[in-house]
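A single protein chain has been omitted; all remaining protein chains appear in their positions.
We just call them A, B and C in the order they show up, numbering each chain from 1.
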């Protein structure tokens, strides 16, 4: 048996913004023996998860499930709809937007990278007016797609996708709208159909509370039409055969069976709780987390309250404090993993994940670990964030979901 | 699959003083397929756990493992050493001492119940001088055994067993010393041999971090000698055949195989951490918990700092507050289970378990849940216990047990 | 993690007559985290399993579930209904009947042991006429209970309990009828109420497909009445408090929570398949097994076809062959565990378990292992038992329970 078990006594707190903690129910479901992916049981399973996942994306269109982790779903979105040399308009919300742009380049596309200058763009959401202006200028419709990140995992900013849709429509531009909500799905409200998204990209290891290993493309009819003329080479990622075989609950090649067991369980949990309840829970915990950061006198990475992420909160360190040294201290003393600062904000901030399998007491444990760690690291704090978070939670009481026996 | 899964999202906090949370490692170990309890693999397993458990009791004498929960081990201790009508001196530390006394009566023994009057006895440890005085008075040696509870689970008091031994010796009395450390073992320091205990009774679902279902008798040579002349009927509980067959790693009747897998894992974890480190961790967390209770301005059930329990802390409610109503509110709002007040203190206090699979952040989550629940219940609090506990933990830093990568 | 994993590649075949192989579904259910046995979830679980287990015993009376393995339930049956010095009429069907009798002696009862002489009694079921004759002779009603084993695990004989009931009634004798169906329950038809049994004793690790660790007493009103006047000391085993608290789904002391999760799953599986279907499956597999033994030219331990066990088959070795040497060879070469001969038949026979989680192909694997092992051991075989068993199974086709996709 794997000897990762060198932890001190007690449970590790995995408070990075994904992979999020996998609930026991899901780990147990995933330990069901692997079955024949061509047998009748598998078809029943396939149909069930393919139907359920549509509800999570709020779509009635096909959602392709890849036996590959999230980065693959980025590639799939691009290579199923575009041809070598195509121009795509991408928006720099942070590190992951930057990585997606780099991938576009590697695949032979021509990404244009839009955004506010400097670090400022990493503290705000997508500026839809910039997109509209750029599209209006593109009178020849050279731009084939607009690519934005819904929940930027590197910063804790959740952009307004409906506004991007309105911008494209206002410009009267035919570009596809592609959205990465890898870390947003099932934590932040998301509406593939209503918002007119053409391809939505997501993954398993965030709001779905699964281990990494499967990823998604939700596909509009317009995107499916673009697929016909798109010329980037593709085989593993090709939508056509998958969508066709999915009608019977099967896949053209070997699917990731045990993660599909986990997805089945995840869907039962999320749809059982109710998507809106899930979103409200995330919003409430995120607000309590921000109350703590504010009480500490520290700055939140997201500078625009309208686009605070319900998934994670970025915490900026005072000048002269190395955020990674603080994280390291917290890991070593309190057995908690926090997210590092990425790219432009490396060493300047850390990220607290409060997504998926998270509740009031897990959040309080997390904030206590941060507060004690900050104190041990010598970071001056204005007041107790833990106290502020408890204040928030007790003055915004959630409907009790458990009923003790009389 | 069992549908106990009606919990809201996130992990339940099981902070009763046992059953304590079972670590994933142990649950996984217990899911190993059941094997032939007469086969060679089983013998190897049996020898290993029988050897390891001795280290936990700090004994070189036999430790019998019953495929039965803890109450059975109480019965085993009595019926293996005593005869109908025998007088036993038992000490009232709280509810569990009272239950053991009641069992002695049911088995046809004559227990004498010693203790301080009223509720006072439930707030202090065993008064060894009372025992000594009583034994000195028993010049005919009518008393056959002295029975005390090491860690009284109903109150959070950990009595001084060495002092009881000294009292018996000072009285020059031949009575057996029997000790219940069901909730103390592997959390509070315990020394079967050094303290001259004749029978130590314990169970699986506390410091050993296992589910309930196995229990223990550690047996001194003197107790084994008493077994020869003891006349209470016994079969399932009889030590003789078990001790004999244990020499090869087997049991005379079917053992609880999967719990023995769990015990094997538990021993690896506890002995891996080091018994002294385990004890120090419990002491530190208990101290932080008491710092919180004190900061709230509430009273601790244990009134004598010398015998504070490292396992649990009893919290007395102000006059007029129903402790069970507070517990119920905390359960419903924060998905945390706390221990109820038992017997004489029913409704007057609740109990916080901080044993076994517990660390700094789990304790902070627990105290946060208590503080928020007390607040919602309208209990006036002097100051933030959570803040006080963090203050304690950061000023009593444990040696970091993890080393982050450079 | 436990290193029992020194097996060669592939699955171990555990074909002893209990513990039987625990299905993955049950192992997974048992890995659900331990909960508060005083909390509301537990009460719901308790009520559910207490209700379900009655269906398995075919009773509407209370069934007590002990957090102890099966031997304890033997003791419970005796000490709840009898007093020191009481005479009990016990019937020698084999090794386990003998052990139960020995226990009765240890508890201070006076067992009379009835049976056919020599090894012959170990090859036939309970002779109800002998019981009737003895009871008729007991005009003073000195005999307080008649104790018989339903499915004798040491021989593979399933006695006719209804006939025993008729014998007692015919004799007009008031003795209690106590039946051990530890290895029969949920594999062989059993009817606690219809057969007028007063106490039925059973365990978890056979037809219920659970690990060992819980056991049962089903209790008639007459037995419950006897409990009032019975004088054997009892505490852990006492029915009164348990039956009372069970009404709310709880237990007076800590139950074996994780095994109750397993029991819940087991009940879902068995009642889902249908008890009658379960019995028919066992009968069919047992008949195929006997077809194999007969084809080999070996003798079946049970000499009376009317009482062949559906649970296990005892296979007698030819003169001069050490059955345990054959078992050892099979274990070493084919990674299969078979049951040893016990007591009077030690070394003369081995036992094949075909109970619980068993189907056609598992049985064929088992018989193949036996046939190859017998061959390697040099035991002369008349013909292929494996071929005979296949012949039986294909000429007694079970209704297909699976439906492949079109």
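Here is the rule we use: contacts are C-beta pairs under 8 Å (C-beta built on N, C-alpha and C of every residue); 3 or more make two chains touch, one makes a residue touch a chain.
All of these numbers come straight from a predicted model, not from anything done at the bench.
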Considering the complete complex, identify which of A:56, A:107, A:352 or A:388 is in touch with the unshown chain.
A:107
Which residue of A:203, A:369 or A:385 touches the chain not shown here
A:203
Touching the hidden chain in the complete assembly: which of A:25, A:150, A:227 or A:333 does that?
A:25
Sole contact to the chain not displayed, among A:84, A:306 or A:325:
A:84
Applying the definition given at the start, please give the residues of chain B touching the unseen chain.
1-2, 24, 28, 31-33, 39-40, 43, 402-405
For chain C, which positions touch the chain that isn't shown here?
1, 5-11, 13, 21, 23-25, 28, 269, 273, 278, 281, 327-328, 331-336, 356-362, 364-366, 368-369, 371-372, 375-376, 384, 386-387, 390, 393-394, 397-398, 400-404
Residues belonging to chain A that touch the chain removed from view:
1-2, 4, 6, 12, 14, 16, 19, 21-22, 25, 27-39, 41, 44-45, 66-72, 74-75, 79, 84, 103, 106-108, 203, 205, 211-213, 232-236, 238, 253-259, 261, 264-265, 331, 337, 340
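Please note the rule applied: only the chains that are shown with their structure count from here on.
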Greatest Cα-centre separation from chain B belongs to chain A
Chain centres from averaged Cα atoms put chain A and chain B apart, in whole Å, by 44
Two or more other chains are touched by the chain C residues 1-2, 28, 31-33, 39
